[in-house]
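Missing here: one protein chain of the complex. Every other protein chain is in place.
Entry: chain A
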Amino acid sequence: MSTFDNPFDPNQSLHRGCTCGKHASQADHNAAIAASPNPTDEEAALNRAVESSIMRSLFPEDRTRRNFIKAVGVSTAMAAVSTFFPMAAAKAVAADPVGPLEKKKLKVGFIPITCATPIIMAHPMGFYEREGLDVEVIKTAGWALIRDNVANGQLDASHMLSPMPISASLGIGARQQDTYVATIQNINGQAITMHNKHKDNRDPSNWKGMTFGIPYDHSMHNLLLRYYLAEHGVDPDQDVQLKVIAPPEMVANLKAGNIDGFLGPEPFNQRAVYEGAGFIHVLSKDLWDGHPCCAFGATRSFVEENPNTFSALFRAIASATVYAHKKENRPEIIEAIAPANYLNQPKIVLDQVMTGRYADGLGNIIEEPERADFDPFPWESMGVWILTQMKRWGYIEEDIDYADIAEEIFRATDARQRLAEMGLPAPEINSKKHMIMGKEFDPARPQEYLESFEIGRA
């Protein structure tokens, strides 16, 4: 039974499977909500949701509710409930959860990589429009420009690398400005791609002396590559060279043999394979399954000055993210994001990234449905991990309170509340333990975790 179904129907069950009860699994539920009713149905649906939650709290046992309605009839039941609960008022409150939008015309930046999928697809697929927003999605030439344009307010909100709001808030490699991670855009979806000449040299401990490309210093790519190399005894500062290179140039440089490999965003790993330049050595999913990569962020001042607009923006992006999570929506999404206005990439390449059935460049077709995934919840523990690594590699020198900073920047509590208002599932906790390359990371003990590494600057 969906949150939006009629709780006064005695034949419906209110308690089942996912959060709303209608769907077999949580994933089905998410997609159904994301593909949510068109605007004319929304009011009715919202009324149903209010009625459902009231009835659920009145009748914790669903059997009791059904018996009650069967016994007295629907209209009597409704009247009876209305006498002691102001249902009409509750519906009115729910129908207008936010006030008017402070700003309708918005500029949202993105870098043309698949990590930006929810931000991008929300434009052609109408997710912004549904929230009453007129959003211009602006293709931006590089991460430094995203950083600057967010800082100076040219972009209202933007696609960011997850560590960027942290570096902006701490004023590291950026103008100090409190910046929030509103949602995570994508999880997984990166890879280490190596030059074809290293086909027989798959052991990273032999990689000393090599040169690697990363897209930006304050990126998950940099932190994950450093982590991966260090786990194999290669010091990323001493033994190899890490160069900041824009992703399309990574492919060209790989082809020319200027770099030995890169940890980059999709579709450029697959593009390198498609161009015959390299092979996919390992997916980032295999380093940390479910790791965050890019985020959707905004400055604190924008959020505080435009709370309703920000909520609407959040809803658009979060529902796009949940929609993108669902595998059967992927072909439609690929169609929407491939044109020159957005990613400007061949569909066959995007297809391999988004479906996870791909050529690895070594002659194999690999089936990895979780290769690129989307999950909006900004776990604070992800923020803590990023902080430990930024400290580990010397980006942060002073002593910090990991939990405090992560809580301030990764808006998990806000996200949960908003997701709940949308009827979307959200975890009940803000932090969890993560498994990264077989090692458990406990966000409650960041300092111990940091000290457990042999290689590092901290």
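In this text, a contact is a pair of C-beta atoms (placed from the backbone, for glycine too) under 8 Å apart; a residue touches a chain by one contact, two chains touch by 3 or more; residues count from 1.
Note that contacts and distances are computed from a predicted model.
A.B. asks: Report the protein name recorded by UniProt for the chain absent from the figure; options are "FtsW/RodA/SpoVE family cell cycle protein", "Nitrate ABC transporter permease", "Protocatechuate 3,4-dioxygenase alpha subunit" or "Amidohydrolase-related domain-containing protein".
C.D. replies: The chain we cannot see is, by its UniProt record, "Nitrate ABC transporter permease".
A.B. asks: Of the residues listed, A:Asn67, A:Asn344, A:Gln417 or A:Gln447, which one is in contact with the missing chain?
C.D. replies: In the complete complex, the chain left out is touched by residue A:Asn344.
A.B. asks: Kindly state which of the options A:Val273, A:Ala320, A:Ala372 or A:Met390 is in contact with the chain not pictured.
C.D. replies: Only one listed residue reaches the unshown chain, and that is A:Val273.
A.B. asks: Among A:Asn152, A:Gln176 or A:Gln417, which one touches the chain that has been omitted from the display?
C.D. replies: Looking across A:Asn152, A:Gln176 or A:Gln417, the contact with the absent chain belongs to A:Asn152.
A.B. asks: Which of A:Val74, A:Ala141 or A:Ala420 touches the chain that is not shown?
C.D. replies: With A:Val74, A:Ala141 or A:Ala420 as choices, the missing chain is touched by A:Ala141.
A.B. asks: Can you list where chain A touches the absent chain?
C.D. replies: Chain A touches the missing chain through residues 112, 123, 136-142, 145, 148-149, 152-154, 175, 247-248, 251-252, 271, 273-276, 339-342, 344-346, 348, 352, 358-359, 361, 363-365.
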